[in-house]
Every structure is written in C-alpha cells, then in structure tokens.
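Shown below is the structure under consideration.
All protein chains but one are shown at their positions in the complex.
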Amino acid sequence: MFDKKTLDHSQEGSSRRQAAENDHHTGHPAEKPAAGNPPNSYATVSNLPIKPLYTPADIKDQDFAQDIGFPGEYPFTRGVQATGYRGRLWTFRMFSGFGTAHDTNQRWHQLLRDGETGLSTAFDFPTLMGYDSDSPRATAEVGKCGVAIDTLADMQTLTGGIPLDKVTTSMTINPPASVLWAMYLVAAEKQGVPWDKVGGTIQNDMLKEFIAQKTFMCPPEPSIRLISDTVEFGTKYVPKFNTISISGYHIREAGATAVQELAFTIADGIAYVQDVIDRKKMDVDSFAPRLSFFFNSHIDFFEEIAKLRAGRRIWARIMQERFHAKNPRSLWMRFHTQTAGCSLTAQQPYNNIVRTTTEALAAVLAGTQSLHTNSLDEVFALPSDFAVNVALRTQQIIAEETGVINTIDPLAGSYFVEALTKEMEEKTLEYIEKIDKLGGMLSAIDRGYPQMELSNASYEYQKRIDSGERGVVGVNRYKTEEAPLTGLLKINEKVHEEQIKNLKHIKRVRDNRQVLKCLLEIKLACRSDKNVMPFVIEAVKAFASEQEICDVYRDVYGEYRDPGYF
Amino acid sequence: MSPERKLRVLLGKPGLDGHDRGIKIIARGFRDAGFEVIYTGLHQNPEQIVNAAIQEDADLVGLSCLSGAHLYLFGEVVKQLRERGAGDVTVIVGGIIPAEDVPALKAAGIKEVFFPGTPIQTMVDWVKNNVKPL
Partner (left out) sequence: MENNLTEKIIRGDVRAAAKLMRGIEDNLPEATDELQKLYPYTGKAFIIGITGSPGVGKSTLVDALITSFRQRQMTVGVVAIDPSSPFTGGALLGDRVRMGKHNTDAGVFIRSLASRGWAGGLARAAISVMYVMDAMGKDVIIVEAVGSGQGEVDIRRLADTTIVVLAPGMGDEIQMMKAGILEAADVYVINKADKDGAGILKTQLEIMLGTKTDYQNEWKPLIVPAQALHGKGIDELTAALLQHKDYLYAGAEIMRRRRERAKLELAAAVEHSLRNHVKMILESEELNTLADNLAQRKTNPYLAAEQAVHKAMGKFREC
C-alpha cells in the first residue's frame, strides 16, 4: 500500500521508538513516567499484546481496495451503508422489561417519549425458559429479570398503544422464540398491521445458548430445526423481520476474548446458513439479508472497533466464498451492539457511566446499526428509571454533540486500527478453521470445545485481575469506602400472583378443545418436516400458553440439560 | 492413624438463570486453593441442592443467582438444610444482589454475601478462616 521510501522511513522510525523504550527501561528515561499506575504489560483486555507504535510497515501487506475500500462496498470493512450515519443514525434501542406486561408497556412509552427509536424486550426467566408463571419452576422468578408473558393477552398488553408498523421491536428470546414471535405477529394482526409491515428482531440463536448463556430447552439438533422453520416462515411472510440475531454478546459476557466472541459468533452463523440451505433447500440470497448480528462492546476501545470492522469483512467473504451469495445484502453484517455488562463494577458504580460511554463510542465509531447502553446500577438490579435515562442520554450526546457521526468510519487508515483489524481477522479465521475441522459448530459444542475455551479464558482473565496485572478502577485500584447505591428498582411481589390470576382466567374462558387440537397439530408438525410456525400461530390465537406449546417441543424433542463443561 | 481432612465445598446455581461464568471461576479458584469442589450444574431447585450437599457431606455451600430471585432461593436452601439436620453447613452467596438485601440474607442464615469484583483470594481466605471440615 506504500512506496519503498515510506516503508524504509517508517522502519527507521520504529527502531528509534524501540530504542527510546529500551532507554526508558534501562534507567535513561527519554520521557517521564506518567502519573498513576501504568499497566504491567501493554495488552488488550483480551490479553492481546499491543506494540508501542504502528507505522505504514504494519499495514504494508493490506490492499486498499481489497481490504479496506469504501462504505457500502465489498468487503464492507467500513460499513454496510454507503451513507453511514448521515443517511440514518443508529437505532437507540434500550433493552427493557420487568414485572407485568403493563409495567413494561409503561416504561416503553416513557422511553419512546424520551427519544428512544426502537424497542427491546427483556423477558423474565420463566418466559425465557418456556415456563408459565404458574409453573413450580417459576417460583420467585416471575417478572424479576424481565417481563412475564404467558399468553397472547400479555403480549397484547405489552404492545398496547405501540404502532407496530412504525416501531421495530427486538425480542431477546431463544428456545421459545417461535412462540413469542407468533404472539407478536398475532398482536400486530389484531392492531390491523399486516405482517409485511412488521419489523423487528427475534434473537432465536440457540447455539450461543449452549456455548454461553445457558438458556436452553431442547437439544441442539431440534433447536436448529426450529430456527430454520422461523427463517423460512419469515422469508415468506414477514420479510422485514430479522429472524435470527446471531449473538456474540453473551459469549463475551461468559468470559470470551474479543477474538473468541467474533469467531464463535461467525461459526454459529455459518451453521445456521448451512442448515437453512440443507434443510429447507432455500437459495442463500432469499434469506441471508435478514440475518442480523449482536455484539458486545467491551472496555478495550480499539480492540472492539477492530473486532467489529473485521467481523464485517470476514462475514462478507464467507458469504461470498463459502455460500456463493450474489445479493450484496446477503454479504452485510448488520449488527446491534450492547455495552459490556461484565465491565461494570459494583464498586463506585457511578464510574460505570464512563465505562458505558467509552464502550458506546467504540460501537459508534465501528458503525453499529443499533445500540443499547447499560445503566450504571445493573450490577445490583434491573435499572431504575433514572439510570436508564442517563444511559439513553449517553447515546444522544454521542450522536448530537460529539461530532463523531460527521464522517463515515473515521478511524480507517490508522496504521494501528487497520493492523489490529487484520490481526482480529486472522485470529478469528484460525478459530473458524479449527471448528470446521471438528465438524462444524454443532459437533464442536457436542465436544464442549467452545465451552471449555470460554471457561479457560474467563479464569485466566480473573487471575490477571486478582494478581493486579490488569487494573480495574475501584476494584483493585483506587479503592474507597462507600455507601451502598440506593434508589434501585424493586419488583412488586404481587406480579407473580397477578400473572397466575390472569393465566387462570384465560384458561377458563378460552376454548380448551381448540387449544388441545392446536397443540396436537404442533406435535404432528414437530414430528414431520412441516414448518411449525403456522400451527404455533393458530395455537397462540386460541390462547394456548407459552409453556403448553413449549411442553410439546420438550415432549417431542427431549430436554437438554447442562453438561457442566469446565 | 492421622486424619487427612479436606474441605468439601458444594457450588450450586439455584433457579433458572444460566449465568455460570462467576461460579465456574470460583470452582476453579477453590480447587486451586486445595478444596474439593462439587458442582451441581445449572437450573437446580433448592431441594436438589440441599440433597446433593447432604449426600456429598459438604462443609460449605456456595450459591450464585443473577436473576433477582435470590431472597427466596438462598433462604430456601438454608431453611431446608436446617430441616434436614444439616444446619451446621455454612452457606455463602453471590450474584446480582442489591446491598440493601444483605441484612435480610444474613438474618435468613447466610454467612456471607460476595459482590461482583471480589477477588478469588478474598473468598478463599474467608473460607479458610471461617469454615472447618465438619
């Protein structure tokens, strides 16, 4: 990318810098040591070593057209949209949900009034795991970690007054994704919104659950089948909906390095694409444009930017070379980003605002399509109204005050950023190759490979913090005595009772024979090659509960239980 | 004969949340501190954890919960241990727990609450100082 003179010159400069560093260490300081605690080693949060200086020599093997190029053009390193944020800002999408559908609906309206531009649903654990509020397994969990949804009635309350043809909703739901999606589609229908006008995302990514998040129901193989059913159904009838959000977020939260996050996510994506092609015999270009991604933005600023830029390039190449996609949109890695929950500290919690800001800025500089900023109090509880507001304002300040949106991919061409992007790409491809050799992601999960990689990485990371090698302000440095944070969100214990009462009422007034008939039809579909979605939609319309439908899945496919890999 | 006592620790995840990064790090840390660590895995109810703790003759039970259901789930484990004649087993907990819940947890019989960011060594030292083989 550079002429010989430039390269010679930068080589020489690097040597001078190295000499200065050596002087520094041998007691002839060329510069005074900085105040505060310098790191013991100059490495990223993922323990990737970083050089003191990057020059043209570090990116000499990169080709501008092939590796970097222009936004909106292959290989999309610089973004999928040609117009960047000038065309459209990222979606301000705050993950929220707690208590009853009514509670959450109120917060949603408040967030929209505050300037949020997309909705994102957090469900409680019983809902996430496919249990109704009256299940013994739901004891003490109803409405705690998100909103409780048992039937279509709850979903209609949740979306009440929200124009589903204008606002898109993301639903973090995995094993029961088909059921919650069906409820959402029927709720839209009842609002008079046709399915082809309904936009949004269901997470529907089971592979990362086996690897990291551990919200599972059925074994991997049938789980993938249900996912492919939703992809097929969405392609035909709900063309504006993203039917999978291939998620690295939870993989990172479970302790992965940046490279592992990217590699396992892309390997999951490969498995989904392959399954839809094999099982449904669908053309890759018919469904690939609706695949979306979800990444973590951790505290290491440049590593995150490089990771996300590398991700776009890798995915574009894989879609083109491995799957022979022709539609440019099939090559797009569109992603939602959330700042790293695991980077927040219980100690000195107001510092979390600064962490979240830094992480959000990285996501924006990397060209995210959508962003959730964590609230400062999430180490203790679901966020309070105040904390959510600060988090949303953080995005608004980045968008409207800092000027970082003025130009597209502003860090492109930085010797460091391009070199690090390349390094992320290479290391990610090594992992993908390893997973290919293991027979693909399903087989790798079966052997516990990604699970054990995460377990090792998270333990190593903890040891680096415990030894003080890596500093965390307020945790192992600059510690202070402090009063506990107050004003945390409390979930009303009445939520559980109320949910059970509502569910009982619905089971009394609905046509139970119709419900049984619908459930039987789902069972037959599960046992055949038929797409389950139309049957699930009918069941939902008849007010079958989430668990009743999930019990059919469990009955036909069996239950997956934690294998406990270390 | 000379006794060769080893501390036996049972680590459990009561409830439905699957966040097991923390408890797995602690499991490894405790192993490296010389304890025998029995892990029960995810999605266990209090009864399952209590039965396992008794079968394994655990001296210490460590519980993690990040779903907000900690008051009930942790309290239930202590209660059932007592009902089963194993009230001498020490119970410690961690997770996403508001500081204001700590008094209630201690009143329920939880010996210590560890918040995110606690170094492994701090926990190991606490265990060595507070728990002896039963």
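In this document, chain identifiers A and B correspond to the written order of the chains, with residue numbering beginning at 1 in each.
Please note the rule applied: a residue touches a chain if its C-beta (ideal position, glycine included) is under 8 Å from a C-beta of that chain, and two chains touch if they have at least 3 such contacts.
This one's a predicted model, so the numbers in the text were calculated from it and none came from an experiment.
Check A:His109, A:Arg447, A:Lys494 or A:Arg527 against the missing chain and you find that the one touching it is A:Arg447.
Residue-wise, the contact with the chain that is not shown comes from B:Ala52, picked out of B:Leu16, B:Ala52 or B:Met123.
The chain not displayed touches chain B at residues 1-6, 8, 27-28, 30-41, 43-45, 47-49, 51-52, 54-57, 84-86, 133. Considering the complete assembly, chain A touches the hidden chain via residues 219, 439, 446-448, 558, 561-564, 566.
The rule we apply is simple: only the chains that are shown with their structure count from here on.
Contacts from chain B toward chain A in the complex involve residues 15-21, 24-25, 27-29, 39, 41-43, 45, 66-69, 71-73, 96-100, 115-117, 119-121. Across the interface of their complex, chain B is touched by residues 125-126, 128-129, 131, 136-141, 144-145, 209, 213-216, 253-255, 342, 344-347, 378-382, 454-455, 458-459, 462-463, 465-466, 472, 474-476, 484-486, 488, 491, 561-562, 564, 566 of chain A.
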